[in-house]
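Below is a slice of the complex: some chains, not all, each in place.
Order of writing sets the chain letters: A and B. Residues in each chain are counted from 1.
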Amino acid sequence: MTETTAETLADRVREGDLRLHELEDHADADVAAAARRLLVAESSGADVEVLGEYAFDAADADANVENMVGAVQVPLGVAGPVTINGDALSDDRYLPMATTEGALVASINRGCSVLNDAGGATARVTKTGMTRAPVFRVADVAAAEALVGWVRDNVDALRTAAEATTSHGGLVDVTPYVVGNNVYLRFRYDTKDAMGMNMATIATGEACDVIEAETDASLVALSGNLCSDKKPAAVNAVEGRGRSVSADVEIPRETVEDRLHTTPEAIVEINTRKNLVGSAKAGSLGFNAHVANAVAAMFLATGQDEAQVVEGANAITTAETTADGDLYVSVSLASLEVGTVGGGTKLPTQAAGLEILELRGGGDPAGSNADALAEAIAVGALAGELSLLAALGSRHLSSAHADLGR
Amino acid sequence: MTETTAETLADRVREGDLRLHELEDHADADVAAAARRLLVAESSGADVEVLGEYAFDAADADANVENMVGAVQVPLGVAGPVTINGDALSDDRYLPMATTEGALVASINRGCSVLNDAGGATARVTKTGMTRAPVFRVADVAAAEALVGWVRDNVDALRTAAEATTSHGGLVDVTPYVVGNNVYLRFRYDTKDAMGMNMATIATGEACDVIEAETDASLVALSGNLCSDKKPAAVNAVEGRGRSVSADVEIPRETVEDRLHTTPEAIVEINTRKNLVGSAKAGSLGFNAHVANAVAAMFLATGQDEAQVVEGANAITTAETTADGDLYVSVSLASLEVGTVGGGTKLPTQAAGLEILELRGGGDPAGSNADALAEAIAVGALAGELSLLAALGSRHLSSAHADLGR
């Protein structure tokens, strides 16, 4: 009897005997991936061997990917340790960051160092809730108004149905939106340490069944885009999704001058002209310098959903001089969708990323690990904002010095 | 003489003799990373050994990360091969996708299969240009208006200065925006096969020097957020950044029914109520189902900047029935920032991802590889949209069938 090797599997695909996604039915996952590498290499002429040098069992990634051929490896650096004065996380931590953008980790590291000089950064989660917003079709606007009333009167029934699907999550509220004969119901859940998109979807599905059974409304789609997942939408920037989290710091003027080679006034001016007024003119939902960089790098390092970097960019940075002439800087991320259980968090390198933050798995109390992760990312974003603003400011200053030297 | 090991390096950090970012000065990059793993593990109690199982020379990631401790590994799957009827890319390709979101590759793969049944997807880049928009402070609005006039009259001088910094890029145009005593100049470049952010920044810096030398304007920041990089901004969604790229397909009704188990009408209805009207009500810049998923996965697989997934989500999906009753679906990504040279594209696994697409390195003519990558991603996004809309539609249909069966 012939052993099933990558080559024999590949042959069966070439012969039309198997389809590419069926290989795991006939060999273990690592062999299946190897077979696909053969086929892809053959088709494209690519040298893809490096994709096979991954450090986990392919079978363990079964819940994360299909048609697996291997893994992409993204360099991981650390910034910090940085002092985080959060509610869920109050300690010093290294911030793990996976990125291919040179200078990013160095820049955030410099920011962390200055935060530490100032006693660390304060961080707080100010709102929590994962959302899912199905869209229903009704007869007309009179029926829409009636459905809105029905939902208001039957939120307990919806909660019962929704919460029956989960031992962890809880329905927080349901907000209706009417557009003609469309009714969108934005369900918001406390999903504890899970990012919660799946939990919210399943729970909402049950609630939708109740609505369809009890009213004349017809479900069109379980997501009607008022959730809004992985889209740059004002509803998230205004009302939040996942965690709304803020971090801030007050930095003594001397520290700004000595460590950042600029002044509080220069940073405030740059923040106003660039992050506030420039973003205003750009029609932006993001009033910051590069918050998405910290979010993307820490998402990747900790197994979050990379496509949700989109919502993570809904952030506002403020800067002001205090009455004492010091510098206050804050960053507020409206819709940071994070979890420490489920999804990509189980993969070995991602789990290690969470372990660096000491946040792997469920927290005690439930939800506290995800809160802590949100606080850590907000502090990373703050460090990044501070560092980039200072870099612009010091260039400004050196340019000003050059002017004086003329 | 003692050999420098990770342990001895770590000791020197513990003793305050070295700082964490200085290790590469005293050992090779892999040893430095190993030393950092020791320190991070010690500090957090984390087991981070798996982070060290990376398949590249740490020294080769020197331009991509600082304070490297290892690498994150993200499962990579392939969808396709799919037939891409593009301008820069007209052939069948596997689409490499790195993700931790289960079912994503399978869903896009299903979409690719249906695209193939319909003869493949058409794709075109309709606008190109990487932007950088410095902000200048001027005396008042009269000076702002004067600067706008000066720029209009001196665009050739700005071009000369900007283009002197690069052998590849070309300045396309400069668009001024005035807000009080702030003047933002959005420089747009053809950066060929590079994503081009660095090229645009350096070139714009030179142009700014000319402006400061020739006028009374003072540069406040080389990026004034009208670029707009890594923020969800209307200026990108409306005017484009990087590549504006569209893909579409016409699918016979029978294919929709047989392969997707739904109808053109159901898909059109869902697209309208969810992607168009729902997004409208959400105040969104993204009128699509989950374009960011395809963008994020292909960005990660090909070494793009993950934080630029933000702009990649500025996409509109349309669906309509044709006169013949078939289904037309399109997706248009306004601001897809991609390159096949530079940045993360040089890393081994990412280079392999590009090789799968046969797009590694510079194209012939220059720019054609990045165009082709944009077309491939647009087709991947189209496959994803189609598949998700169909899934919603078939559930709808089965639910309708259940209704009839009552």
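The working rule: a contact is a pair of C-beta atoms (placed from the backbone, for glycine too) under 8 Å apart; a residue touches a chain by one contact, two chains touch by 3 or more.
Treat the numbers as computed from the prediction; the structure is a model and nothing was measured.
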item: Per this structure file, total copies of the shared sequence (2 shown); value: 4
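To be clear about the criterion, only the chains that are shown with their structure count from here on.
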item: Fitting chain A to chain B on CA atoms, where both chains share a sequence, rotation angle to nearest 5 degrees; value: 180
item: Between chain B and chain A, distance of the C-alpha-averaged centres to the nearest whole Å; value: 16
